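Certain chains of the assembly are absent from this excerpt, and the rest are unmoved.
The letters A, B and C name the chains in turn, as written, and every chain counts its residues from 1.
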C-alpha cells in the first residue's frame, strides 16, 4: 500500500462524518493520547512498570497503528504530503548525521 | 502542604517497595502515559473528540494529580529540588518574557 | 512509495550504524520529543502561544516527517508491519465507530 492510499483512506473515513477533520489542537491532543497508550504498552514490556492484574497486555502494534492514523489525519487536515515529509526527514538525517555515528565498516585506505 | 513534604511523601511511598525508583526512561514513559490521559480528558471536555458511550468522563483533576506524582518521582530519583526548579522557571519567565505580552494596564506618561 | 519501502529505508539508514536500533524506551523518548516539537509548531500557528522573536516558524510538515521516521523505527525494531497495523486500526474504527458520528447524508425514508 502506498502512502498516498493511506492518506486517501483516512480522508475517506473522515469524509463520512459531518464535522470532518478536527481542529489542529484537538488532533494534537488525540496524538498525545495515543502516544501515551504506546508508552504504557512499551513500559509494560520493556520498562520497570509492573502490570496490574486484569490489565490486558498492551498491544504495541495496535498502538502504532492508532498513532499512524492520527498522524495521517493531521497531515491531511493541513494538506501535507506525508511521503514528501518523510523523504525530507530522511534527507536531513543523511546530511546532518552523516558523520554522527560510528559506521559499521571502517573503510581502509 | 509544602513542596518538600510532597517530595517526601512520594519518597516514602516508593520507599516501601523493594525495587525503589524506576529508571529515568521508564519514569518518563509513565509521565508520557499520564499526560496522554490528561489529553484525553481535556479533549473530551474542550476539544472536538466525541465521547464514547459508557466512557467515564475524564477527570481532569485526577489526571493532574497523577502527572504531579510522576513528576515528583522523577525529580526525587535525580535529587532535584522541585521548589528550586519551579523558582528558576518563574525567574526565567520574568526576565525573558518581561516585554513579551501586552500588559493589562498601559501606564500613561 | 509503499509503506514497506519506508520501513526498508529506515532500516537501511539505521543499518549503517554500529549500534543499530535504540532500545524501545529510548525510541519512545525520541517519539515524545518529536511530538513535543510538533506541539510547539501547531501551538504557534493554531494556538494561544505567542511566538518568540527570532524563533523560526515551526515547520509542521517537517515535524510530521520526523515523527513518521521514529514511528517506523519503533515498528522496525519490533518486527511490526506498519501497513498491517494501520489496516487493523482502520478496521477497528469502521466497526467501533460505525454509528458514532452523524453521517453527512441523512438518508430519507
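Here is the rule we go by: contacts are C-beta pairs under 8 Å (C-beta built on N, C-alpha and C of every residue); 3 or more make two chains touch, one makes a residue touch a chain.
Since the structure is predicted, the reported quantities are computational estimates derived from the model, not experimental observations.
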| item | value |
| --- | --- |
| Homomeric assembly size (copies in this file), of which only 3 appear in place | 4 |
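The definition used in the following text is that only the chains that are shown with their structure count from here on.
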| item | value |
| --- | --- |
| Centroid spacing, where centroids are CA-atom means, of chain B and chain C in whole angstrom | 24 |
| Euclidean distance of C-alpha centroids - chain A vs chain C, Å | 2 |
| Touching two or more other chains - residue numbers and ranges from chain A | 19, 23, 25, 32, 35, 39, 42-43, 47 |
| Of all residues in chain A, those that touch chain C in their complex | 1-3, 6, 9-10, 13, 15-19, 23-25, 28, 31-32, 35, 38-39, 42-43, 45-47, 60-62, 64-69, 71, 74-75, 78, 80-90, 92-94, 101-104 |
| Residues of chain B that touch chain C when the two form their complex | 23, 25-26, 28-29, 32, 50, 52, 100-101 |
| Of chain A, residues touching chain B in the complex | 19, 22-23, 25-26, 29-30, 32-37, 39-40, 42-43, 47-49 |
